[in-house]
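Structure in structure tokens, see below.
With one protein chain removed, the remaining protein chains of the complex are shown where they sit.
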Amino acid sequence: MTATLARLHPRNLRPETRPILIAAGFILVILALGTAYTLRAQGTAPLLSPGYLLQQLQIGAFLGLVAAGMMMVILLGHIDLSVPWTLTAAAMMATTVGGPWAIPAGLAVGVAVGLFNGFGVAVLRIPSMIFTLGVDSVMRGLMVAHTGGFAPRTEATPLMRSLAAGKLLGIPTAIFVWAAVSLVVAVTLSRTGFGRSIYATGSREGAAYLSGIRTRLVITGAFVASGLCAAAAGCLLAGYSTRAYQGMGNAYLLPAIAAVVLGGTRILGGSGRYAGTVVGVILIVLLNSVLSIMQMPEAGRQIIYGVVIIGMLLVYGRNERVTS
Amino acid sequence: MQSEQPQVVLTGVSKHFGGVRALDNVDFACRRGTIHAVLGENGAGKSTLIKILAGVHRPDAGEVRLAGRPVAFANPAEATRAGIVCIFQELSLVPDLSVADNIAIADPPKRLGLIDRRAQNRRAERLLARIDCADIDPRDLVRDLSLSRRQMVEIAKAIGRAPSVLILDEATSALTARDVETVYALLADLKAEGVASIFISHRMHEVEALCDTLSVFRNGRHIETFATGARSPAEIVRLMIGRDVEAQFPPKPARPARPEPLLSVKGLRWENRLNGIDLAVGRGEIVGLGGLDGAGQKELLLALFGVLRGVEGTVRTGAATGIPSSPAAAKSGPARIALVPEDRKTEGLMLARPIADNLLAASFGRVSRGPLIDETLARAAIDEALATLRIKIGSPSDPVATLSGGNQQKVVIAKWLMARPDLILLNDPTRGIDVGTKQELYRLMRELADAGKAILFYSTDYAELIGCCDRVSVLYDGTVVAELEGEALTEEALVAAALNIGAAA
Partner (left out) sequence: MTRLLAQNRAFAGACLLLALLWLTYNALHPRGFSAAVLVQNANESVAIGFVAMAQTVPVLMGGLDLSVGAVMTLTNCIASAVVSGSPAQIVLGMVLTLAAGTAFGLMNGLVVVYGRIQPIIATLATGAIAIGLALLIRPQPGGSIDDDLSWALTNQLVDFADTYGLAEGGKTWWFRPFAPLPVPLLLLVGTAFLAWIPFRRSITGRTVYAIGSAEGAAYMSGLPIARAKIAAFTLAGFFAACGGLYLAIQTSSGNADVTQAGAYTLNSIAAVVLGGTSLLGGIGGAIGSLVGALMLRVISFYFRILSVDPLLQPLIEGLVLLAAVSLGAVRTLRVRNRLELFR
């Protein structure tokens, strides 16, 4: 017993675990503050009801999918700014194609974008910040052209709707989708050679290359994963909203990056645990919804969002001083 | 010209990093007008000593006095202003700025509050002329200069600060022979002017030729200081490693005939760095690469490992013909090739990652079942690697950055041994490594050769080449100008061939 407790002592923890615990603690703080507010304002504690929490997880599933893919790219020290319009394009392609091929079509968009991103970043060595920005622009252009001339179908298929909004055993199916993807990502990162190669490449690409790691494949693989996750989120989101629409992906980019970073992953790459990303997503979703309940205007929300991120990063206390 | 009071005095100085004691209650003094060598293995504390003097670290205990007054520098800038200037192993030049910018970097001449470029250029020209480098244009970017020119710019920058104490940390390792002579002359001038110079080098002959005082450090402690000549080289080495050093190199097997080559290179060309190399290495052989720095040894190893593009020539490794297309291909080809690279910190290791991950980095497939890594296999492989190379660690999940230089290099080698290579390429593996670990590496190389591996070994240390290798191919300007073995393998012959003098063998 004491040995277990000793392992939880801050000094004995691996540095990657500390932020996760702090973030989890902060989630409890948010729930506590929110409950205090609702008790005072309405005399009830809806935040603590299982129904409410499940609903939050359901909403979180969309952000969670995007963040899962984004984490793999950030672990490499790169970033994927093409997520907003990849998500939208996948949703639009899925709804346009319709029928049983809807979701595969959407996912194929994600794979295609991911391959293209991988080519630009891994082969052409264009900084990912600017290349994926350009790709996002092109995807937007394609979708504007696609939906402008004629009015393609935008309704979600029944499968998409049930995956996003349906329930299985009383739990929203979207959560199962998120859980399944999470399992794959977590296992990949911690238990496969590909996952270790991601950490190695993100830590120092030159040394990874000279160790015989196929760094170009690793980078491309991570971007394909990010594209796939964004596409999956798009299909799911289209199912939830029952249709695909312009700009549906814009609200997910910055929160996904924030979730990954709040979960303890270094923005420069090389370290971070997937559990942290999950915790980060839950934190952001809960923060959003508590602020909604408090009917906080957009101005206040943005300020609190920014302050929370900075506050938590200060508590994590990373970054060594460069001395040599 | 020596004065009574030493220029720099350390009293009872200690410094630790984490649990490692880098300096332990050190008393040290350096007088004006001397060239004072500091000798010791890696981990002996030399680096920490000079970093404390230079203001990079602060001592945990003890006092530092400069010209009699106690000082405590918060950063390198303060130390420089006080007159202590250090030329580090990792240069302090900014590649994207010009030579003139770098020389006057923190203290440029100003006009109306802004940097006066013309005056800066003039100052740079003066300093460069003083070190006989007038051919360097101050307006060139440092990024466009060769390593030895950069080192000279670093030296110009240092003397431009008019130091009272000048510290050189392996400052001559990258220099051409001519530049080395210039630096010796410069140090003699500075000595005559009363500057106290502290000189760190692993090259004994250099230290003996240049310095008048020697201090030996071991395990963070100052062992002894004496005048040059007061102790023999063997005694000095004993002081440095604390035990007797006998035959440094394992015995070489007698070989009646050369074995069938595993690696056969004919007419290898690349850019203007490799100009037609012919070479062969057989199983069980250790073949050395000699020659001056920059004669193409590094490029040869990189080419064989698949890192370079546009390589021409014929290469046969075992049954396969052709150059590998990438390190990944080299590692898993029909004859498996491994490369221990030049810079372990940036090319050999992922410093922030755990020791275990670094060890497994070339062998993920080997310890996996299907797509997943089998923890039992991985653990066994790691244990075997640590045992074979005798690497002492805390835990495999510690970051590899916590290890000493020698142990880090062992991890790099262990990583490659785990991949079961047939041909092992070594790029100056013992540079900056302590004597004890070096000996272990020599022994290991011979064991690997005896086990049937082919080894191609580049070293800047002639003693190593002579002691370890069955044959040495000396490179000059991208071609092999001499192949020496047996009786013909002597230091004179190596030097002569390196300078392309006469026709030896």
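Labels for the chains are A and B, by order of writing; each one numbers its residues from 1.
Just so it is clear, a contact is a pair of C-beta atoms (placed from the backbone, for glycine too) under 8 Å apart; a residue touches a chain by one contact, two chains touch by 3 or more.
Everything numeric in this text was worked out from a predicted model, so none of it was measured.
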Next item on the list: Based on the whole complex, identify which of A:111, A:142 or A:179 touches the chain you can't see.
Entry: A:142
Notebook entry, point to check: Of B:30, B:56, B:239 or B:497, which sits in contact with the chain we cannot see?
Noted result: B:56
Checklist line | Given B:136, B:159, B:196 or B:302, the one touching the chain that is not displayed | finding: B:302
Margin query: Contact with the hidden chain only, please: which chain A residues?
Written below: 81, 120, 124-127, 129-131, 133-142, 144-145, 148-149, 205-206, 209-210, 250, 254, 257-258, 261, 267-268, 297-307, 309-310, 313-314, 317-319, 321-324
Next item on the list: Could I get the residues of chain B that touch the absent chain, sorted low to high?
Entry: 56, 75-77, 80-81, 88, 90-97, 101-102, 105-106, 108, 113-115, 139-141, 157, 270-271, 299, 302, 307-310, 326, 347
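The working rule: only the chains that are shown with their structure count from here on.
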Notebook entry, point to check: Measuring from the mean C-alpha position of chain A to the mean C-alpha position of chain B, what distance in angstrom results?
Noted result: 44
Check: Along chain A, where are the residues that touch chain B in the complex?
Finding: 14, 187, 191-194, 196-197, 199-200, 203-204, 206-214, 270-271, 323-324
Next item on the list: Spell out the residues on chain B that touch chain A in their complex, using ranges where they run on.
Entry: 51, 56-57, 88, 90, 305, 307, 326-328, 330-332, 339, 341, 346-353, 357, 360-362, 364-365, 368, 371-373, 397, 415, 419
